[in-house]
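Before any comments, here is the structure.
Missing here: one protein chain of the complex. Every other protein chain is in place.
Order of writing sets the chain letters: A, B and C. Residues in each chain are counted from 1.
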Amino acid sequence: MTSFPLSRRLASEALGTAFLVATVVGSGIMADRLTTDTALALLANTLATGAVLVVLITVLGPISGAHFNPVVSLVFALRRGLTLISTLAYIAAQILGGIAGTLLAHAMFELPLLQGSTTIRTGGAQWLAEVTATFGLIFVIFAGLRFRSEAVPWLVGLYITAAYWFTASTSFANPAVAIARSLTNTFAGIRPVDLPGFIVAEVLGALLALMLASWLLMEARNPQTLTETEPAA
Amino acid sequence: MTSFPLSRRLASEALGTAFLVATVVGSGIMADRLTTDTALALLANTLATGAVLVVLITVLGPISGAHFNPVVSLVFALRRGLTLISTLAYIAAQILGGIAGTLLAHAMFELPLLQGSTTIRTGGAQWLAEVTATFGLIFVIFAGLRFRSEAVPWLVGLYITAAYWFTASTSFANPAVAIARSLTNTFAGIRPVDLPGFIVAEVLGALLALMLASWLLMEARNPQTLTETEPAA
Amino acid sequence: MTSFPLSRRLASEALGTAFLVATVVGSGIMADRLTTDTALALLANTLATGAVLVVLITVLGPISGAHFNPVVSLVFALRRGLTLISTLAYIAAQILGGIAGTLLAHAMFELPLLQGSTTIRTGGAQWLAEVTATFGLIFVIFAGLRFRSEAVPWLVGLYITAAYWFTASTSFANPAVAIARSLTNTFAGIRPVDLPGFIVAEVLGALLALMLASWLLMEARNPQTLTETEPAA
Partner (left out) sequence: MTSFPLSRRLASEALGTAFLVATVVGSGIMADRLTTDTALALLANTLATGAVLVVLITVLGPISGAHFNPVVSLVFALRRGLTLISTLAYIAAQILGGIAGTLLAHAMFELPLLQGSTTIRTGGAQWLAEVTATFGLIFVIFAGLRFRSEAVPWLVGLYITAAYWFTASTSFANPAVAIARSLTNTFAGIRPVDLPGFIVAEVLGALLALMLASWLLMEARNPQTLTETEPAA
């Protein structure tokens, strides 16, 4: 953990998730108003989201770890010793922060504050996309922390930039953000009824990444093992 | 402060703000001429502005701190001891540099040098957007300087890249730039009569960020406090 | 080589090539569905591919070298002592991983898993483009490793970003990716019958780069030689 007290760590998680969601939702609204080309709208949405992720993880990471995402907190709890209570508090802060982000975006764009999305995002293909998106995100975080921790903000921002396009679901990969996006009937929305499928898929993808990382990233046990495998190469 | 004499620090602030405004205004004119899609025009505007911010802050930061923004100078005066006279001189240099940037853009694009904008940007939602945009900018600068000062040029460039899209006002977040933009009746303009509302909102956002940063970024007072909070987690 | 056993190095190559191809193919499908403007589709395709390359090379490079490309493995075998068996195993892992990436993209976008592309990409100009694209890629990798190895992920991502646009073939530059792309009848496809021409061109470009690098990047032999050339300057 960091050396900051829990109160500030939770404020950091809430603030970061709020800005992340305000960016996802707000840039979607802005883009949707300015163009009729959906690809162009998604491109603007992608650029804003990727950029803000690099910023938020850099400036808030030293305080709270900059999870902004319940499945990130979950896998860190499983692997790196975040306590159960801290984990639950982190997740609560992320969800509340995310909802505040949606409300802020609505207020800035003069939309009704409380909305429910009607955008259908469900079915096996969408869930596979969410498993894939979250698997990649969590693996990138673990491998980035292992090999080049100072680059993690860039890695996450760039990964999401790509994943907005290569996954059919535009890569939510984050239950707190998904919940917040269920409360906006704009470009970035998702029907509340579709949340459970997405969240299950995201947890599944995260656990698969954790399993793969446990094997692929583990330290070589001893030099002899290494020597034995080399001739095989 | 830096070790450069005030004369060169002021030249640096004027030069940087001039190039920043020339980029904001000039790229807006260029984009507006080349496309009828407003989202595409804003995308080009965003790309140019974000890129030039990284460059200008990197090359002029060592000379003057690369504020280019009266509210940045203001919060530095409040927190880091820029003297009153230096602060006023910085702000004057920024405003004059910004106006020069608008004139330069007009000259390059063969437009009348002196113009007044007729673009309406006012009302509570726009002001909320400016409070949000400036709050984020100032917080990112403080947190960036605290945790990873060499990354500040990138953080500011990427933050503004996102904020052009997630705030309804396209994130002016800078009174000197706002004044300069009131003098161009092109893509990036703002009516002179709408300036006071924007400037008040920007100062307010900056002060809120200063308050949050004072709490969220402060050093842990002593290890014992830290130990006490950990069990609470 | 790295200190990881061959089994994990092969898993890394397969995983990385799968994500690379899933990104190339998947972002092409997504973009093609959302817009009728082919340049915009290629722009989204470019952004996703460049971004994911930076990520994959950063997080998998320490494990397997992050070749993801048979011609990269080939030139490393020729220059840096990858054994013949390792090289062949790498290439097999890349081809299988690439095909898995195409299948994954099809599944996520609810398309028939098995397809054959009908997109014609052949002729002298296309082959020249592939020679050029691969020549540049391999030279950038060698020179990057020589002068600034920590920057190689960025260099490759940015090079491919440019090469998608400046080469008439959109820069496949990778036989494993080309094979995988022959199995999708979507935006990123290539007719299976056009593969041999592309692969020959890619190998040729790689060998040319190897030759140039051997001369241009070699160490100055001794200070005297250097002194002798300087007056000539």
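We adopt the following convention: contacts are C-beta pairs under 8 Å (C-beta built on N, C-alpha and C of every residue); 3 or more make two chains touch, one makes a residue touch a chain.
Since this is a predicted model, take the numbers as computed values, not measurements.
**Q** Using the touch definition given at the top, which of the shown chains does the missing chain touch?
**A** The undisplayed chain, in the complete complex, is in contact with B, C.
**Q** Among C:A92, C:L158 or C:L204, which residue is in contact with the omitted chain in the full complex?
**A** The single option touching the absent chain is C:L158.
**Q** Among C:L6, C:A22 or C:L40, which one touches the chain that has been omitted from the display?
**A** C:L40
**Q** Of C:A18, C:L34, C:A107 or C:V140, which residue touches the hidden chain?
**A** Touching the chain that is not displayed is residue C:V140.
**Q** Consider the whole complex, including the chain that is not shown, and state which of C:P5, C:G28 or C:G50 touches that chain.
**A** From the options C:P5, C:G28 or C:G50, the contact with the absent chain belongs to C:G50.
**Q** List the chain B residues touching the unshown chain?
**A** Missing-chain contacts on chain B: residues 1, 3-8, 11-12, 15, 19, 22-23, 25-27, 30-31, 34-35, 37, 40-41, 43-45, 47-49, 51-52, 54-55, 58-63, 83, 85-86, 89, 104-105, 107-110, 157.
**Q** Residue by residue, what part of chain C touches the chain that was omitted?
**A** Where chain C meets the chain not shown: residues 37-40, 42-43, 46, 50, 123, 125, 128-129, 132, 136, 139-140, 143-144, 146-148, 151, 154-155, 158-159, 161-162, 164-169, 212, 215-217, 220, 225-226, 229-230, 232-233.
One rule holds for everything that comes next: only the chains that are shown with their structure count from here on.
**Q** What rotation angle superposes the Cα atoms of chain A onto chain C, in degrees to the nearest 5?
**A** 90
**Q** Looking at chain A with chain B, do both copies bring the same residues to the contact (over half shared) or different ones?
**A** Different, since under half the interface numbering is common to both chains.
**Q** Of all residues in chain B, which are in touch with two or more distinct other chains?
**A** Answer for chain B, listing residues that touch two or more other chains: there are none.
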